[in-house]
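All protein chains of the complex are present and in place, except for one that has been dropped.
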Amino acid sequence: MGYVAIKGGGQAISGAEKLLEFIRTRQGETGEPLDIETIENQLYFLHSRIMSEGGLFHPKLASLAIKQSMGDTLEASFALRAYRSTKPRLIESPILDTSNMRVTRRISASFKDIPGGQMLGASTDYALRLMRTELLDESPDAFKSIAGKWLDENRYDEIPDTFPKVLDALRDEGLLPPVNEAISEQKPFDITREPLVFPVPRSAALSTMARSETGSILALAYSNMRGYGDIHPTVAELRVGYLPVMLPHPITGELIEAGEVLMTECEVVAMYEDEENGDKPSFSLGYGACFGHNEVKAISMSILDRALQSGMKNGPTNPSEDPEFVLLHIDGIDSMGFCTHYKMPHYVTFQSDMDRLRTTQEKHTNKHEEASQKGADNV
Amino acid sequence: MFNQTFSADTQFRKASAEYNFGFLDEYAKKEVRRSVLKAIAIPGYQVPYSSREMPMGRGFGTGGLQLTLSLIGKKDTLKVIDQGSDDSVNAVNLRSFIEMTCPGIDTTTKVSEATLIQSRHRIPERELREDQILVLQVPYPDALVVVEPSEDKRKIMHGEADYSRLLVKLYEDIVKFNEITISHRYPTRINGHYVIDPSPIPRWDVPKLNNSKSLILLGAGREKKIYAVPPYTLAEPLEFDDIPFRVESFNDSTGKRRTCWRCGCDHSFLDEFIDAQTGDKRYQCSDSDYCDEQIKSQVNNQELEG
Partner (left out) sequence: MLKQDLLGAHIKAIWLAETQQALFNSLMQVMSRPGRLDNWEQWLENSPAYLAVLATLLDGEVSLNDVHGLLTESDWPMLQAKKSEVELANYLLCDASKMVHIQPSLGTLSSPDFSATLILKVAQLSVKQGSMNLKLTGPGINGEAQVAVSGMEQAWLENRNGWCSAFPLGIDCILVDDTQIMALPRTTRVEILEAVHNGENN
């Protein structure tokens, strides 16, 4: 038992791994290993991105993934996703109500005054993108005092934890279609357990987009924004915060709060459509949500959700409305894996390619020789 | 799992204790297994499955790997090949991962010893036996993708066995180049119905699919499909009466069959390369195990004669 075939190729792999490890540690004596907590806090947005693209809310392992992949977002998400795929699905949560979110930021572009008010929160939106050269050589003491000082100065308990949703106000005014109870009772599609066979339900599209690669989903959404599409969205509400996760108690079945996850959620309102069934015309909606704090991704997703709903209903008129095109090209793990694989040897197929080319060239030459022969005969 | 300290040498390749036998959880294996049975029952049909993320890149054989990991048990002897060789980096990497996550299995480089063979781009030259299973890694599972980008529509075409557009494409090739230009991934009809992409094996290997003694399973991880060519099943490359399917030619300009410089074999698929010293073209068996076997049998024969 356990006889192992070993050959030379393994040495190359092991050498490459060691070299990579050298690069990670080559700072030498002046270096400090990256601390997991530091990654989670100081590389906050990167950390958020890895959890959302990895499709696993696991702050500690997300930090580890960033550390071991040396900050490569695709590699880090990949490691997290691969870890996730070895875990069985033990329990399902019910659909969670995001109006219970402990909000740290919420804004609306549709109304100046929204119920509960705008809350800018932590945002780079209005930051001046100037180089903060003072951080080049930051004093650890100064660094350590900033957070404490902020907490002393801010009475954060004056702000309520939760806010009503802007969409509810729009719905009350009859500007939005009523909530379709039948749909919310349907079991959502689990993309980790079922393959996408088109046409897919909207829940499959949403979960695929929720773990998509940020740059990829942005690119497709941007194509729609620029004119390969017709959504013209208005952000009704964008919120960032901690969503309580409710799970049924294994014995009593009663819902209990198992913890909370940091999420970004975006709801866009788009122009109304003709209602075939004679219903009152109303605005249409697009929805986006992902783990962590990643606003560009949530907004892109909400726009594509709206575009895909159009495509599913009327047939796609541009790439961003085509479910197959969008959903099969936004996963970072799939696309980077395939891109990387071109570096593997293709000797056999290339040999086969050369055989075809040579045969075709030969036939080409023969044909031309025949033709020129004929030409000569005719003279 | 965070407090373990590994020496720098071993830290990458020692994770087996933290993972299930075969890396995948048993539910994932069951799904793959159910799909395998469907794939066998509907020869050539691409069965969709959820395809888990493996800890190596999509495109590096994750589909084949999931099949192997779902099938393998402690009594199995595994051979992993890439480009016909057990020693190519990707084959080594896959084999080392499977050894790590499946303690107790045997691995081999000899076709004759293997019960399970995972391969990329080649089918071994030596005919496989009934008790062996071949798993092929597939990057593009659907032969119709060249004529129809929508999977939804392709599924209907497959169901109806409507391959007219694919045949037109082949015909256009002939008109343009006077030859079918498909070099590898040659569309092959299974049991008279489904046309499959047989994975990027050269045309040389396509006849081995026909009436094979062993079960052949094909796995596409990124595209999330599993399909099969059962044993003793018809597998016919698409062709026309006047332009037949042809395997790669290894004849030189005088029409003489080239041979392997190493073992002298005149009936195997050859890799072509340039000798670094002389600048001459050289040919060598692509299937390294077969090449070794030929050399060995020659030595044995010489000993007998001597």
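Observations, loosely collected:
Which chain is which? They are A and B, in the order written, and residues in each are numbered from 1.
Following the convention adopted for this analysis, a residue touches a chain if its C-beta (ideal position, glycine included) is under 8 Å from a C-beta of that chain, and two chains touch if they have at least 3 such contacts.
Not measured: the values here are computed from a predicted model.
Listed residues B:K155, B:R185, B:R203 or B:R222: the one in touch with the omitted chain is B:K155.
Residues of chain B that touch the chain left out of view are 20-21, 26-27, 29-31, 33-38, 40-43, 45, 47-48, 71-75, 130, 152, 155-156, 158-160, 191, 193-194, 215, 228, 230-234.
Quick note on the criterion: only the chains that are shown with their structure count from here on.
Here the CA centre of chain A is 33 Å from the CA centre of chain B.
Against chain B, in their complex, chain A makes its touches with residues 1-5, 7-10, 12-13, 17-18, 21, 60, 64, 78-79, 81-82, 84-89, 191-199, 324, 333-342, 344-349, 351-356, 359-360, 363-364, 367. The part of chain B that touches chain A in the complex is made up of residues 2, 8-9, 12, 19-20, 23-28, 31, 48-60, 62, 74, 77, 79, 82-84, 86-93, 95-96, 99, 103-109, 121-122, 139, 149-152, 155, 177-179, 181-185, 200-204, 222, 224-225, 248-249, 269-272, 286.
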